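With one protein chain withheld, the remaining protein chains of the complex are depicted in position.
Chain lettering (A, B and C) follows the sequence in which the chains are written, and residue indices restart at 1 in each chain.
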Amino acid sequence: MRKRKKKLSSKIGWSTPDRITVHGLNLCEEVLGHFSVGDYAFLLLTQRRPTREESNVFNAVFITLVEHGMTPSAMVARLTQLGSPESLQAAVAAGLCGLGSVFVGSMEGAARMLSEAMPAEGSAGDVNLDELAKDIVATYRSNGRIIPGLGHPLHKPIDPRTPRLFEIAADSGLSGPHVELMQGVQKAAEAASGKQLPINATGAIGAICCDLGLPWEIVRGIGVMARSIGLVGHLLEAKSNPLAFELWQRTEEEILLNSSADTLS
Amino acid sequence: MRKRKKKLSSKIGWSTPDRITVHGLNLCEEVLGHFSVGDYAFLLLTQRRPTREESNVFNAVFITLVEHGMTPSAMVARLTQLGSPESLQAAVAAGLCGLGSVFVGSMEGAARMLSEAMPAEGSAGDVNLDELAKDIVATYRSNGRIIPGLGHPLHKPIDPRTPRLFEIAADSGLSGPHVELMQGVQKAAEAASGKQLPINATGAIGAICCDLGLPWEIVRGIGVMARSIGLVGHLLEAKSNPLAFELWQRTEEEILLNSSADTLS
Amino acid sequence: MRKRKKKLSSKIGWSTPDRITVHGLNLCEEVLGHFSVGDYAFLLLTQRRPTREESNVFNAVFITLVEHGMTPSAMVARLTQLGSPESLQAAVAAGLCGLGSVFVGSMEGAARMLSEAMPAEGSAGDVNLDELAKDIVATYRSNGRIIPGLGHPLHKPIDPRTPRLFEIAADSGLSGPHVELMQGVQKAAEAASGKQLPINATGAIGAICCDLGLPWEIVRGIGVMARSIGLVGHLLEAKSNPLAFELWQRTEEEILLNSSADTLS
Partner (left out) sequence: MRKRKKKLSSKIGWSTPDRITVHGLNLCEEVLGHFSVGDYAFLLLTQRRPTREESNVFNAVFITLVEHGMTPSAMVARLTQLGSPESLQAAVAAGLCGLGSVFVGSMEGAARMLSEAMPAEGSAGDVNLDELAKDIVATYRSNGRIIPGLGHPLHKPIDPRTPRLFEIAADSGLSGPHVELMQGVQKAAEAASGKQLPINATGAIGAICCDLGLPWEIVRGIGVMARSIGLVGHLLEAKSNPLAFELWQRTEEEILLNSSADTLS
């Protein structure tokens, strides 16, 4: 059973009449005008301010996740707006509900795979990342599981975000063993399968987040933060350039045509 | 009736195998490494990059909205996580659903009040903002409506965020007629009511957004973007410092005590 | 300001080790085996058990609202399931988010229009429902507002649900002045506009709910209860007969085709 608690508390923040405290900082004096949105998100995730280099990498990772075009999530937000134009927040909420195991899950999966495989710092002996990569690939293959972070249905032969994100991490001096391990996993997977398996954006982000020191459990949270910004963008566009009504009408018409014919046969 | 469309399109973005385009920019070459998260959100809202001054003000406004302590929204996210710990996105979605007319509405209301009252640029003659403010207050009072953006249950006699946000706008050269009008509304409302009615953070933000040139319809969107970042922060804290189970148990116990006694009497 | 309460209570229900009480009834002895789902929903909405006649009418109204084919709400639930197949509840939640002013709103609007126009029982003198109907139509027309509950884009010249629902209400002896008033509104609106304006299902349901004695504020709630049952049905069908992936792919392909061409021109 879960335990009862006598005292409810939170380190996130609280307010008195003349002061608002957030993660131990005075919001008005120490945060506003001194933080950018990205750095503030980093603070909420890690309880500390990023260095300039960490900020560069984190902002690039976050931005990569904001907008992916007309995804199912964006379609959901727009279709919800059609029925509840008065509730922007509910349309964004509906869009977020689909960020589960299929879409954001592979990013989380890549981060988890890499962080669980990597020996703890200071563990005895050197780590041979190539051997580790081969072990990971062999384990996934023998279990019949898909290796997260590899391959992309559209972006072939390479996902253009991957080299750019790796470049930003390297330029900031923050490309580390998890990125190297991810690259080893790619090589081992290509050797084992005989197919081209480029590291996709979720694989790159998973690896970079690990090298930033972010626990894998946090990674899905960055995706949710980012996508909610993108969904607001879609809902604003939909006011002048809607598509939900047309999508609905086409779908209903097609269903009517194909389904009623089905029942006759 | 709504009109049908032959062609669905979107200016937000699309992808080809080797290129991802967002608002006309090449994501990899022109965005990643060149935009911060806040500036990218501004781009999504306005379809243009902010100037350095606009960026300063917009980041401060956005950050003000991220985290407000243990709000109903944060409680909702945490209570949802208790039942669905596997679905971070659904817990954030649940928290967003309550950002409606009561909480985010007053910010939208302030922006709308100011932008609708302000004559279009270039309209004949000078605008007397003090007279305009008195008219606004008189209209709201005669209709029995609450003037949005004034007063705060906790932050008395002033809301500390307001002078700080106004200072950042002024330092950036972006404090304009809407801020002035909001200050006029405060004076007129205090004169008419005989009470202290400080401009609260939502009033300050509404005014500043208008001076940034953002349509009032966009303002709620900034609140939704910002709060989703804050909610992820709460869900992460809840893993080490939960309160949802305790809240639930206390509530059920109290209900049992008071309600069953009710039925006996 | 809202008032604080010393004691939290609820008349809905509570549990002790050997007994569960719901609306004053012993769940195990007085509810299970003695209530149908529809009658239990009626109990939750009205705090009393329906008569046999009320039950007939309420079940028909409720069922009418469960399933409307491939609505935007159903599309939303299915598109959400595509990303989060592990969270059935989140897909239903996403689908519900769009039941706002546009879709369920007209049912609420019809119920409100009729109940607000109808004089309180026992008010002096007879009510001339035809005159009342003409007044309602004149008021809506002079305000440029659409009269809720009339007309249907597909079901012409009549909505087949309307005569059937009115028949069930009449057979149960529960067709009353609100149904009559709705029919008067139809006649007056057709006379004023010169167009055929059949009472649609939402108009019929709004009127019948008023004659059942349900406050108009409850009516949207019946729609939400009912639609959540229908959405679960869609999510189950989608396991063997999915359409979300195809919808997404077609939409992205069309966007790419039309939008990138846009930018070249």
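Here is the rule we use: a contact is a pair of C-beta atoms (placed from the backbone, for glycine too) under 8 Å apart; a residue touches a chain by one contact, two chains touch by 3 or more.
This one's a predicted model, so the numbers in the text were calculated from it and none came from an experiment.
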item: Identified contact with the non-displayed chain, of C:141, C:155 or C:187; value: C:155
item: Touching the absent chain when the full complex is considered, from C:168, C:182, C:197 or C:212; value: C:168
item: Footprint left on subunit B by the chain that the document does not show; value: 69-73, 75-76, 79-87, 90-91, 93-95, 97-104, 243-244, 247-248, 251-252, 255
item: Those residues of subunit C which, in the complete complex, touch the missing chain; value: 2, 4-5, 8-20, 22, 27-29, 31-33, 35-38, 40-41, 44-45, 56, 59-60, 62-64, 66-70, 87-90, 92-94, 96-100, 104, 154-156, 158, 160-161, 164-165, 168, 217-218, 220-222, 224-225, 228-230, 232-237, 239, 241, 243, 245-247, 249
item: Hidden partner interface residues of subunit A, rising order; value: 1, 7-11, 14-16, 21, 24, 84, 86-87, 89-90, 93-94, 97, 153, 251-252, 254-256, 258-260, 262-263
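Heads up, the rule we're going with is that only the chains that are shown with their structure count from here on.
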item: Touch-based graph of the chains, sorted into line, ring, star, complete or other; value: complete
item: Interface numbering overlap (same over half, different under half) for subunit A and subunit B; value: same
item: Most central chain, judged by mean C-alpha position against the global CA mean; value: B
item: Whole-Å gap separating subunit A and subunit C, where each centre is the average of the chain's CA atoms; value: 37
item: Approximate Å spacing (C-alpha centroids) for the pair subunit B, subunit C; value: 31
item: Length of the line joining the C-alpha centres of subunit A and subunit B, rounded to whole Å; value: 24
item: Sequence positions of subunit B contacting 2 or more other chains; value: 8-11, 14-16, 87, 89-90, 93-94, 97
